[in-house]
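Mind having a look at this structure? Questions to follow.
Incomplete set of chains, arranged as in the complex.
Order of writing sets the chain letters: A and B. Residues in each chain are counted from 1.
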Amino acid sequence: MSFSCGCCRTLGQMLFEYDTPRIVSIKSRKVGLINRLVQLGILAYVIGWVFVWQKGYQQFDSVISSVTTKVKGVAVTNTTDQGVKIWDVADYIIPPQEETSFFVMTNLIMTLNQQQGRCPEMPEDSPHCISDSNCTAGEQSSRSNGIQTGKCVPVKNRTAVHTCEVLAWCPLENDADLSHHPALLKDAEQFTVLIKNNIRYPKFNFTKRNILPHINGSYLKQCVFNRATDPDCPIFRLGDIVREAGEDFQEIAVEGGVMGIQIKWDCDLDQSVSKCVPQYTFRRLDNKDVQNTVAPGYNFRFAKYYKGPGEVESRTLIKAYGIRFDVMVFGKAGKFDIIPTMINIGSGLALLGVATVLCDVIVLHILKKKNFYREKKYKYVEDYDLVGNSPACETP
Amino acid sequence: MSFSCGCCRTLGQMLFEYDTPRIVSIKSRKVGLINRLVQLGILAYVIGWVFVWQKGYQQFDSVISSVTTKVKGVAVTNTTDQGVKIWDVADYIIPPQEETSFFVMTNLIMTLNQQQGRCPEMPEDSPHCISDSNCTAGEQSSRSNGIQTGKCVPVKNRTAVHTCEVLAWCPLENDADLSHHPALLKDAEQFTVLIKNNIRYPKFNFTKRNILPHINGSYLKQCVFNRATDPDCPIFRLGDIVREAGEDFQEIAVEGGVMGIQIKWDCDLDQSVSKCVPQYTFRRLDNKDVQNTVAPGYNFRFAKYYKGPGEVESRTLIKAYGIRFDVMVFGKAGKFDIIPTMINIGSGLALLGVATVLCDVIVLHILKKKNFYREKKYKYVEDYDLVGNSPACETP
């Protein structure tokens, strides 16, 4: 019989039977309330956090962006050796174009008319010598400016001091004392940069740019970004960028640094597109080195090459201190999608099951009526070969 | 007794007892079918979507890539002031190398023999003046090309017009009217670029490059990418890139722009490695500005510096219009992994529980036999201090 039942069941069950757990429904204000509260909490979490806050009903995509920058401004310097000199974009932007960043030279040490030749090492950053025996021909350290010839020669204008002679671009650069204070191109604070940023969310085939539709040419010609008055103007004064980052431009200008221009595009594409606008924030990316002044600032060397009469190559070496501005574009866009919605609803329902688990713990182990409830909830079964010597707690 | 039971149970339960919910199995074609259908739906979702479509059995990794590019081609220009001139890679690629992008100059405004000096502002992009009183010495706007000297002088060749004199690189660049139409280096359409792209999936320690194994040197010397005939050739004609992006090369060439070369590496590492090949797509990254022509195109300025007799520095200023090509490498690879498989199976089973929840709603609240079913499913219990005045629906 149990067999015939077995087969008919296994067959029938497949289609025409429906299994649902048997429930004991306990009438108890206390437990009932506890249960509802826990369920309410879970519901609140699922709806409030997962759906409203985390937008669990949306599919997300992260931004793809392209950036172009254009700096404008002119600086004037007046130095003893060079006289009055004008610096424009072609002079102070190095290299002339980069993918997502631009470098503005704010200070420099210029060494004119360098030629391949022999000259004594700088006495400041290399050991002095008494005789040639102190210098070994061909030796080079990664810190020196050239290859030693093996001679020990007097330093120009300081015949008392002798250093090893080196093959190098002579005269050597003298950057012992940091150049110019305040920075030579201090006018850079007034420079402006136009940042053109086009973004795209491929999943939603959505594109936008930071020059918003309502911006017309005449406005763009004269506007400057100002969080209060001109928050949509894509033209930034370098001084403002640094100030908003809480730094002092003239201070950075001397030794150089790295600034971050962050553009955030967080868009809810279920809402109107006009609400999807860029947010600009500025930060200094390198440390200010208040506590330890190890390798501060940002600088690099480059040269302009000339050919004098007789094909002799000479160069002007420039140690450029300045500010590198990295444009960083972040952002993610969300749009309603059925799949994540289903998934979150599903897992939300599953979580509701946890409520019962918690209440059972309370009802069966904490409440003083626990044994009463247990006997209602549980039915104790022994393997039938043991039936008979079942413990007292078997329900009669 | 209830105590002794309490302890013996808690002890025994720990190991030698097995709790499983009691089930009421309802023989009903209708409900049974509903139940199976819901379960079938969930199963279909779990298997079809999570496993087959989303590859829920795989662990994923995103691509790390390195790109090098090499442009080839020669352009010839024939202008009144310069005569016939040849432009090769070293002339039109600025800067000579970048990490993931390259710029090809297609059009330019050249200003020869600029020297530091004094000259009148361009009448086109600055206010005219009648007397020196209109010009204030030392004044500079971020739009002007120099620092005003305070004088008001006649514009060269147009003595009628006066503008403020400025300290600047003279003569000033005249970009009032956009240079050359069609673009000077229109031949750039025929240039080709070899893109070498090496990718890596660190989690799987898998590396590959876009020069596929079957490509030999002789083929690489003469092939050009063609989606139909040569889909694996890593050499692209610039004109083809722009055309595939739905743009007109000669049009972009005039004012410049930014193109995206997207390389997609989606690899299923459970399948043969030979199926893991790059897919190339091309897009224009900056807006074409059909509706608003605000700051269109892409251009920047750079200079070549010379030293004439007497150490006088002069420069050739070049306003370069051109196309920047950004190479963007996307992609993710998947490979079977036991952990995500387990997780997805687990959550899939958990989801099946939802079927019962749904059916219970139907059975207990919608079907007209709901009360009958309820009494079978539920057992009602009052707190025993209330026993006696239990409602009629208590099962006897």
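Please note the rule applied: a residue touches a chain if its C-beta (ideal position, glycine included) is under 8 Å from a C-beta of that chain, and two chains touch if they have at least 3 such contacts.
For clarity, every value in this text was computed on a predicted model and none was experimentally measured.
Chemist: In total, how many copies belong to the whole complex of which 2 are placed?
Modeler: 3
Basically, only the chains that are shown with their structure count from here on.
Chemist: How far, in degrees, do you have to turn chain A to put its CA atoms on top of chain B, rounded to the nearest 5?
Modeler: 120
Chemist: Which of the residues in chain A come into contact with chain B in the complex?
Modeler: It comes out as residues 9, 12-28, 64, 66, 68, 70, 72-74, 76, 84-86, 88-91, 93, 95-99, 113, 187, 190-192, 194, 196, 198, 200, 207, 209, 211, 213, 215-217, 220, 237, 304, 306, 308, 314, 339, 342, 346-347, 349-350, 353, 369, 371-373, 376, 378-379, 391-393.
Chemist: Please name which positions on chain B make contact with chain A in the complex.
Modeler: 1-2, 4-6, 8-9, 19, 21-29, 31-36, 45, 49, 94-95, 98-101, 103, 116, 140, 142-147, 167-169, 258, 260, 283, 285-287, 291-295, 298-303, 305-307, 311, 315, 317, 320, 324, 326, 328, 347, 350-351, 353-354, 356-357, 359-360, 363, 376-384, 386
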